[in-house]
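Note that this complex is displayed minus one protein chain, with the remaining chains in position.
A, B and C are the chain letters, set down in written order, and residue numbers restart from 1 in every chain.
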Amino acid sequence: MYNETVMDHFTNPRNVGEIPDADGVGSVGNPACGDIMEFHIKVKDNILEDVKFKTFGCGAAIAVSSMVSELAKGKTLAEAMLITNESVIEALEGLPKKKHHCSNLGADALHRAIEDYQEKQKGETFEKPVDSPEVCSCPVCDVNDPEEAPYCASACARSSK
Amino acid sequence: MYNETVMDHFTNPRNVGEIPDADGVGSVGNPACGDIMEFHIKVKDNILEDVKFKTFGCGAAIAVSSMVSELAKGKTLAEAMLITNESVIEALEGLPKKKHHCSNLGADALHRAIEDYQEKQKGETFEKPVDSPEVCSCPVCDVNDPEEAPYCASACARSSK
Amino acid sequence: MKIINMDHVAASPILPEVADAMIPFLKEKYGNPSSMHSMGEEVTEAIDEAREKVAELINAKPQEIYFTSGGTESNNWALKGGLFANRAKGAHLITSSIEHFSIMHAIKALEKIGVEVTRLPVDKYGFIDPDDVRKAITPATALISVMSANNEIGTIEPIGEIGKIAKEFNIPFHTDAVATVGAIPVDVQNLNVDMMSLASNPFYGPHGVGALYVRKGARISPLLDGGIQEGGYRAGTENVIGIIGMGKAAEIAIREIQNRSNHVRPLRDRLMKEIPLTIEEVGLVGHPTERLPGNASLTVRYVEGESMLLFLDMEGVKIASGSACISRSLKVSHVMLAMGIDAGTAQGSLLFTLGIDNTNEDVDDVIRILPPIVQRLRDMSPLYKKTGRLKAVS
Partner (left out) sequence: MKIINMDHVAASPILPEVADAMIPFLKEKYGNPSSMHSMGEEVTEAIDEAREKVAELINAKPQEIYFTSGGTESNNWALKGGLFANRAKGAHLITSSIEHFSIMHAIKALEKIGVEVTRLPVDKYGFIDPDDVRKAITPATALISVMSANNEIGTIEPIGEIGKIAKEFNIPFHTDAVATVGAIPVDVQNLNVDMMSLASNPFYGPHGVGALYVRKGARISPLLDGGIQEGGYRAGTENVIGIIGMGKAAEIAIREIQNRSNHVRPLRDRLMKEIPLTIEEVGLVGHPTERLPGNASLTVRYVEGESMLLFLDMEGVKIASGSACISRSLKVSHVMLAMGIDAGTAQGSLLFTLGIDNTNEDVDDVIRILPPIVQRLRDMSPLYKKTGRLKAVS
């Protein structure tokens, strides 16, 4: 199901863990969807000096987290904010369609950690967004008649955004 | 599909032909159903001295005709009128269910020849009944919900009489 | 006894290469494509490969191919699922009067729930007139379904022209190509069809497996709801063995289709030419040239099809007939009736469907074996009043 790069990141994930004195923390997902990703970052001179993650989720979720952490490390905050769904999938040399939502989550979690850092810099308390089960994507999104797969309709609506 | 007795009567039918100076002639069926049977009889002292048939139809129709002619030959008219559907099937040691209508036809054709003879004895002209395609039987008559096999409904109605 | 199978429309032998491709899936490769682990994956890959081959055979994309349990399921699904998904358009269906039972009876079921149906007539060759399709279209027309070629009479319908009309009016168009795919090249792009039913056995794959082509964007509801096999559109654990066989058969058909039709066409032509020379009052059914290359359909007057088939069977010759006794519903072929052939004549139907395993010698044998059988039965027939006599072979 997964290609070699994905399996490599899944079996040997980079940057697993937490940063006790993190400058920013971000997390997305919820257990109902099957994926929770939590990113810790350490920022110095506007650069992501360290990135660590913890992930509860499928193989893709773990590989995506690992890849996002690698992509982000050493980048400026602005650069890191440009890490997208597509760039993660590309770096992983492809993901099964039904796992694309995982790549969304990875970038989102990182971005939230950065936002958390930025809010803190401004002295604001950051209200963490709560995820609903609708972040779960749907493998039948690309079928002919979504009306006919009502059990996935909400997920499809979300993932086709 | 057919047992040995049926195949024997089909491949070597007894009493095929016409009787030029027949005392009675009867026929049933029509080409739409796939079967036409024509019986010629010669009667002497109330006994079927000779019986001949011609049949257009399936293997069962030919075997049934042959068997009816054998059963009838040498019988009194009254006895011959008692040849039934069931007795023909029994004599043939069974017929596939969907061929049971053929056995009806065989006995019917013989009976019409006898009736023809009797009418002629009385000096009446015999109005030959005309058969409609509904004499065709239906293999799905014994399914659970005849409504669901509407294409055979009329045939079923007839054959379940 | 030598067996001559000229009933390929009912049963074509499974090619040895096809059987060989299937056997590993009877033995070690028993995984379920839906499994997450690697046992499922090897099967998924094999099914995907089969899907690609079947797609290629009709010039479709792999993701437009949905595997089914055969032509009947494909037809039922296309009609029932197609009408349901397009119900916003209306509930009027256009079809022909010579469709296979799996179309005819599915439509009867739909009529029961209020679908309006127009059944187009055919001419004496069995052709549907595309102009009739155009005329039958109403604002409520939600689906057109016309078969590609008729299995009983061989006539190849003008599907491309009907497809153009359907496209012009933006009406989904389905064609039952079960008897066609494998016999002649079929290209869903040229034909402008939105859905196409096919089955594996006509191109020497196993029985009981088929596919529905659904053009990307065409609307259809599932007939079998459940898991998300086949993209959620056709649920149920796959008939893995059958699908592998269909895929292999498609792969071979792609390269062999021209050879196959070149092989059977002259044999068919001999049957259609020589049988009427040896037997009086034989009719040709369908169009003389615009027909499936392996299909020879005839009527023999004054005798009934089943009795001829039984005698032929005893001599090793396996064929079919559209007679009432054969049909199992005990109705004479609606196809021949629709062409204007009278019921009595249609009873004498003989249907030869040739395949790659047939030879010129087989044809010789049939032409030798058939006439005495016909004569014997005519001598028994109350409809055959003249002195039947075999014509000398000229």
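Assorted remarks:
Just so it is clear, a contact is a pair of C-beta atoms (placed from the backbone, for glycine too) under 8 Å apart; a residue touches a chain by one contact, two chains touch by 3 or more.
Being a predicted model, the structure only gives us computed values, none of them experimental.
Only one residue from C:G82, C:G163, C:P206 or C:G344 touches the chain missing from this view: C:P206. The hidden chain makes contact, of the residues C:E238, C:E280 or C:D362, with C:E238. For the chain left out of this panel, the touching residue among C:H92, C:H105 or C:H174 is C:H105.
Annotation for chain C: contacts to the undisplayed chain at residues 3, 5, 7, 10-14, 16, 19, 22-23, 26-27, 30-32, 34-40, 68-73, 75-76, 100-106, 108-109, 199, 201, 206-209, 221-228, 235-243, 245, 306, 309-310, 312-313, 318-321, 326, 328-329. As for the chain not pictured, it touches chain A at residues 2, 10-11, 13, 16, 27, 30-38, 54-62, 98, 101, 133, 136-140, 150-152, 155.
As a convention for this text, only the chains that are shown with their structure count from here on.
In this assembly, the C-alpha centroid of chain A lies 81 Å from the C-alpha centroid of chain B. Each chain gets one centre point, the mean of its Cα atoms, and the points for chain A and chain C are 51 Å apart.
Between the CA-based centres of chain B and chain C the separation comes to 36 Å, rounded to the whole angstrom. Counting partner chains per residue, chain C has no residue touching two or more of them.
Residue positions of chain A with contacts to 2 or more other chains are absent.
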